[in-house]
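Other chains of the complex are left out, but the ones given are in their true place.
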Amino acid sequence: MQIFQTSLELPAFPRGYHLVTRKIEEACDFLAEIEAGILHVFIQHTSASLTINENADPSVRVDFRSHFDVLVPENEPHYTHTQEGSDDMPAHLKAALLGNSLQIPITKGSLNLGTWQGIYLCEHRNHGGRRRLVLTAYGSSR
Amino acid sequence: MQIFQTSLELPAFPRGYHLVTRKIEEACDFLAEIEAGILHVFIQHTSASLTINENADPSVRVDFRSHFDVLVPENEPHYTHTQEGSDDMPAHLKAALLGNSLQIPITKGSLNLGTWQGIYLCEHRNHGGRRRLVLTAYGSSR
């Protein structure tokens, strides 16, 4: 088994859910060297997150934004962590609900995603800025 | 370290939460060859998911269904992705909340789950059909 690791800084995205599958694949040229393995994608932030969901119809990503805003509204009276803006505490909670790392199987040199699966960057802040990922891939040699 | 990878097609399950620990173990005969490692279970779909929870009392799985239907109801006025049926957008959101992959430690040739832990297939569609998993295990040799 062999292992590769790199980092990737994503550009600033607006608040919402964004397909970043291609950007991640492009940063991982070592995928081609792995016969069977795993790609681990880790986001080094606590107010943005990663998930895998439908890669085709953009309306799914619109509804992700609406529904997570329902599950975790701004300005709830029970919030005490309010000094960094009304979008901050909800961003921490959404990040925890969606998670900060993904593991994706690698098969014959490529990500073995389902037909309709894509990687979402979930930007929960109004002005989150650039987001840093650590990408680690490991597996058997081709 | 060594690595094994296979796929498993689960039969169609009704909407709800289903214990599939044994099916997954049976598909992974290579577990017996691993002294210390990890099993990665990945579902190649965006409207079904995987989680680990109580393996004993089936009422837990009934309540999972009820409560996730409360957290993500059908026919919300803010949904715009509605063409594939009223259970479709909620299925995508539930899949994101629960997650599409599991990592379980392997110790001395077996899954090192806690006493009460079992693997759930979470079927969020009314007629989801068969679901495909990619199973990857790696670790030291026994």
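So that you can tell them apart, the chains are marked A and B in the order they are listed, and the count of residues begins at 1 in each.
The definition used in the following text is that a contact is a pair of C-beta atoms (placed from the backbone, for glycine too) under 8 Å apart; a residue touches a chain by one contact, two chains touch by 3 or more.
Model, not experiment: these values are computed from the prediction.
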item	value
Full complex stoichiometry in copies [only 2 chains shown in place]	3
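Just so it is clear, only the chains that are shown with their structure count from here on.
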item	value
Intercentroid distance (Cα basis), chain B paired with chain A, Å	20
In the complex with chain B, residue positions of chain A that touch it	1, 36-38, 51-54, 57, 59-60, 62-64, 66-67, 70-71, 97-99, 102-105, 107, 112-117, 138-140
Chain B residues within the chain A interface of the complex	1-5, 40, 42-46, 71-72, 76, 78-81, 89, 92-93, 95-97, 99-101, 103, 132, 134, 136, 138
